[in-house]
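First comes the structure, then the notes that go with it.
Every protein chain but one is kept in place in this view of the complex.
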Amino acid sequence: MYSRQALTVLVDGKKNHMSVTFMEATRLAPEMSPEEYTRRIKPVQHKMYRFALHLLHDGATAKDVVQDVSLKLWQQRQKLHQIENLEAWCIRLTKNRCIDLIRAKGYRNDGLDSQPEHPAPGLMPDGKTEQRDLMQKVSRLIRQLPKNQAMTMHLRDIEGLSYQEIAETLDLSLSQVKVNIHRARKTVRRELEKITAYGI
Amino acid sequence: MLVVGLLFSGLNGLQAQVADNLNAIDEYFQNFVDDDRFSVVYISGKLFQMLGSLDKETVRMENDKDAEALIEIAQDMQGLRILSTDEDVDELYESAKKKINTSIYEPLMTVRGKDGDNMELLVRENKGKISELLLLSGGDEFVLMSFVGNLDMEKISKMAKEIEN
Partner (left out) sequence: MAYSTEQLDQLLDRYFAGQTSLSEEKKLRQWLNSPELPIAYEMYTQLFDIWEEKKAEHLDDAFFQSFEQALHRQVQPLTPASSRGRLRSLFWLRTAAAVLLLATAGYWMWSEQAAPTGNTIDWAQYEPETPEEAFRVYRNAMQKLSGDIRQGSARAAQKVDRLHDAGAYFK
């Protein structure tokens, strides 16, 4: 209770030894310049972009996400020296932002592709067109995978992260990561065999 | 218009000074403005207002209630000024203690230790309300902290009792 009586006490207590002085705890962090921040975050932004792109299937929106997340992280830049794995952190923020967008807008999985689904009539079928077609079919399939599987596969097959790193980034257990990879790749293999068996 | 102009220019200076007079540290600190020993931090009322809009992750504390209590108290804060140093602590403590005008600042709590582990808590009242809370602390570090605002002492003392350190 707040008492208005002045309380005077004579003691011979011992000094408190704190591991961090109050001075240190309240000292303002040295200012990070925007240039320094940009330099640090640039390599990570590419990864964030790829990640957002493969979740949202729209380049413009993916870029917006990267910018939004990067600007938000600038606001919290004093945290940067506390973050052990900046990439994992940033990708996680990107993932959350993408998922928010997907939920809010009711994002469609089969987003528009810049390339036509089917080759124009009259074109002679040759190896290249077939390859293009297979790529599109597989890309479309990957897009339709459950999000967790798609994200896991992306981080492994495209970004080359270890299962441990993927688990940390996506906040999944190691076994969940393994299951996701297995299921995603199994689906892809089935599709590949189907395409090849029935001809492209 | 001329009268308004004159009053305006006069008020301009005065308004800044009145606001600054609401805290004890200014007078004391003027002597130490270029003194490298001190770490100085200031949080303005404007910055305090922004705390309310921070997202939950940023203001996360061990105990959610602590975070809530702090944000609530922050709404009434108009300024926090902190002076601290780990050099010449005893000397600075004594000199600061002398400079505090006890007709304006009423001591709430005074602790004196044999080894200089001292502390004083004082408040300044303005028409029945507490407008400033002053903490003067010695021992390992010299700290002079001034909280200015429309302070609700019940909220603050509740927080002080419950917050996890």
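Chains here go by letter, A and B, matching the order in which they are written, and residues are numbered from 1 within each.
As a convention for this text, a residue touches a chain if its C-beta (ideal position, glycine included) is under 8 Å from a C-beta of that chain, and two chains touch if they have at least 3 such contacts.
Note that this is a predicted model, so its numbers are computed, not measured.
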Sole residue of A:66, A:88, A:145 or A:172 that reaches the chain not shown, by the stated touch rule: A:66
Touching residues on chain B - with respect to the absent chain: 3-4, 7-8, 11-18, 20-21, 26-27, 29-30, 33, 40-44, 47-48, 50-51, 53-54, 58-59, 61, 70, 73-74, 77, 79-82, 109, 111, 119, 121, 133, 135, 137, 143, 145, 147, 156-157, 159-161, 163, 165
Hidden partner interface residues of chain A, rising order: 7, 9-11, 13, 16, 22, 25-26, 28-29, 31, 34, 37-38, 42, 45-46, 49-50, 53-54, 63, 66-67, 70-71, 74-79, 131, 134-135, 138-139, 154, 157-160, 162, 178-179, 181-182, 185-186, 188-189, 192-193, 195-196
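Here is the rule we use: only the chains that are shown with their structure count from here on.
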Averaged-CA centre spacing for the pair chain B and chain A, given as whole angstrom: 42
Touching residues on chain B, where the partner in the complex is chain A: 39, 41, 58, 82, 84-86, 106-115, 117, 139-141, 143, 153-154, 156-157
Touching residues on chain A, where the partner in the complex is chain B: 1-4, 6-18, 21-23, 26-28, 76
